[in-house]
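Take this structure first; my questions come after.
A single protein chain has been omitted; all remaining protein chains appear in their positions.
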Amino acid sequence: MQRDTRISRGRFLKVMGAAGVAGSTLSILACQPNTNPQQGGGGGGGPEEKKLNLYNWADYVAKSTVPGFEKETGIQVTQDFYSTNEDLLSKLRAGGTGYDVIVPSDYMVEIMIKSDILLPLDRSKIPNFKNIGENFRGLPYDPNNEYSVPYQWGTTGILYNKKELGQLEDSWEPMWSPEFEGKIGMLNDERETPGAALYKLGYSVNATDDEQLAEAEAELKKQKPLLRGYFDSTQNRPLVQNGDLLLGHVFSGDAFLVMSGNEDLDYIIPKPGATRWTDNMCIPKGAEHPDNAHKFINYILDAKVGAALTNYTYYNTPNDASLPMIDGALKKLPGYTLEPEVFDRLQVIEDVGEATRKYSRLFTEVKSS
Amino acid sequence: MGERKGRGWSLGLAGLLTPVTIWLGLFFLVPLLFILAYSFGTSGIYGEMTLGFNPGNYLRVFDPLYLEIVGRTLVIALTNTLLCLLLGYPLAYFIAFKGGRWKNILILLVMIPFWTSLLLRAYAWVVILSGNGIANRTLQFLGITDEPLLLIFTPQAVTMGMVYSYLPFMILPLYAALEKFDVRLKEAAQDLGASRWHTFWRVTFPLSMPGVIAGSILVFIPSAGEFVIPNLLGGARTVLVGNLIQAQFLQARDWAFGSALAVMLAALLVGAIMFYVRKVGAEKLEGV
Partner (left out) sequence: MGESKGGPVYKGKVTDRALLLFAALIYVFLYAPILVLVFFSFNSTRSTQVWTGFSLEWYGELIRDQSILDAFRISMIVGVTATAIATVIGTFTALALTRHRFRGKTFADSAIYAATVMPEIVVGVSLLVFFVAIQFTLGITTIIIAHVAFTISFVTIVVRARLSGMDRSIEEAAQDLGANPIETFLRVTLPLILPGVMAGALLAFTLSLDDFVITFFVAGVGSSTLPLKIYSMIKFGVSPVINALSTVVLVATMVLIFGGSSIFMRKEKA
């Protein structure tokens, strides 16, 4: 019996019914109330809701930080997380708004200022700014602290096995030494690792000159066969601990975390140059609760809160008033408290504009070689 | 059986296809159009997009550095697919035919490890394969080696990691295809005097082809876009197309070029799949 593949009336109605249900569900889903966040930013006109949307790295606040703020101000904090500065920028640029406080790193603050996505800060609402040390005010990426306030800072140096290698000189040479072949780990970061080559050559970490960049690329290609790989700082840390690596290119906090209680490891900040980086608090345009955001920033700059923060994260604080309350053990770790002459040779990674793509291509070439 | 098959459009067909059309139409094709538009645009240094007609992004793809990366990626994806097939088929066969009433549990057990974060499992592999890790210690204990071998952060570790990640993508469709298999066909073949191997190769395997094809597609395509495993288990010493595209969107802030790369990759892969499917015989995918 040949079945007619055209539809009978009953079937037609059933199918249309199903389609109708599907269609209306979707339309309901699509008709969300239009809370266009662009309208929320920075105006007076009524008190803000007691809410704050914090967008930060995971585990970058002490256990007491947020509950303390909530208790003190009655403002409910929602925390969300991003994993890199670039992710943060991409999301904000593509229109992902709703966040009140973000925590970008130095060069990213500069890029965000140039992209006009930050709200200027009202310093009258941040009296605790006076706690910030001289060395951390007016950094090149935001010379008048119009848009950012420092949060934590640190250096990028070399964590190594002192027991096996003995005390090393403050130099980048060991990272290029054939003696340690297969036991060296560099950072998988397209500014820090080319930066290390630039430092070694005596250039600026923000070099844009093609010749200098070519030299850096050659150095890195020379280095690659000696490396175990390019890792995250948090991966270099257990590798050095375990002995899989003898030397690891790391951020200071990672070094301090594994050095406390472990005399076998040491951290050096190489000559002639090394990076000092700073993470900052900013308020993106379109923030719905800018007033609360200012309150939060001010709260973080409180001496006690700043100390608790640093004692948890193991990075350095820009807050002079917090210094007396930092764990003694932490302060004594090599590379934590810096002498002025060490400070002077540290460089800040800045936005290099057009040259960013040169660095990106450089690093891709090296990794592909 | 042919008359039952629908020819041309009917409302039943339309009903079945409406949901996917709306969903993919809105949430996949429209974003895809955005990306196509971007690929012909120009990205400023800070990511500002100027739309227009700029074929330059596509021309940049033909840079030897990038072509090498694409080539390498395809080889790795292909190898991965073959390995997953070799390792996954026996397991799917085992569960489908020898699983009995434990079938469902066995299949679930395959998937459960993948409900934990890949990051954690990658870190675990680093522990297992490191100099002092279980793998090396076992080898030394068994007397096979005297010194720790370099196991982790090697190309072999990346291969293993990829197989590890994508095995379920092969096992599930294979299982789905094998499980419907009528055991009587096998018995009939053996009654007629065929050996076990013969039965498998001439009866079982061909009938499982839809599963093989589906599994191959589900492994090959995502493998080509992989960017996490080479970093976590390979020490970032290999750059694959996935890493390249990520870098364009994130570090280089060159969405235009990144989009062009993505479109080229998609065209390449979809083209390859359509060719593969046609070659292997589209009827195998149909309910003829």
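The chains carry the letters A and B, assigned in the order they are written, with residues numbered from 1 in each.
We adopt the following convention: a contact is a pair of C-beta atoms (placed from the backbone, for glycine too) under 8 Å apart; a residue touches a chain by one contact, two chains touch by 3 or more.
The shown structure was predicted, so the numbers you read here are calculated from the model rather than taken from an experiment.
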{"item": "Among B:Lys98, B:Arg137 or B:Arg202, the residue in touch with the chain that has been omitted", "value": "B:Lys98"}
{"item": "Residue touching the undisplayed chain, where the options are B:Val126, B:Ala236 or B:Ala252", "value": "B:Val126"}
{"item": "Where the unshown chain meets chain B, residue by residue", "value": "1, 4-10, 12-13, 16-17, 19-20, 23-24, 27-32, 34-35, 87, 90-91, 93-95, 98, 101, 104-105, 107-128, 134, 164, 167-169, 172-177, 179-180, 182, 190, 195-197, 207, 210-211, 213-215, 217-218, 221-222, 224-225, 242, 245-246, 249-250, 255, 258-259, 262, 265-266, 269-270, 273-274, 277, 284-288"}
{"item": "Chain not shown, touching residues in chain A", "value": "1, 3, 10-11, 14, 29-30, 32-36, 53, 57-60, 78-84, 87, 90-91, 94-96, 98-99, 232-234, 237-238, 241-242, 253-254, 257, 313"}
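Everything that follows uses one rule, which is that only the chains that are shown with their structure count from here on.
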{"item": "Interface residues, chain A side, partner chain B - complex", "value": "2-3, 5-7, 11-12, 15-16, 18-19, 22-23, 26, 84, 86-87, 89-90, 93, 111, 114-115, 182, 185, 188, 190, 224, 227-231, 235, 238-239, 242-244, 353-354, 356-357, 359-361, 364-365, 367-368"}
{"item": "List of chain B residues in touch with chain A within their complex", "value": "3-4, 6-7, 10-12, 14-15, 18-19, 22, 45-48, 65, 68-69, 126, 130-132, 150, 152-153, 231, 234-239, 243-244, 247-254"}
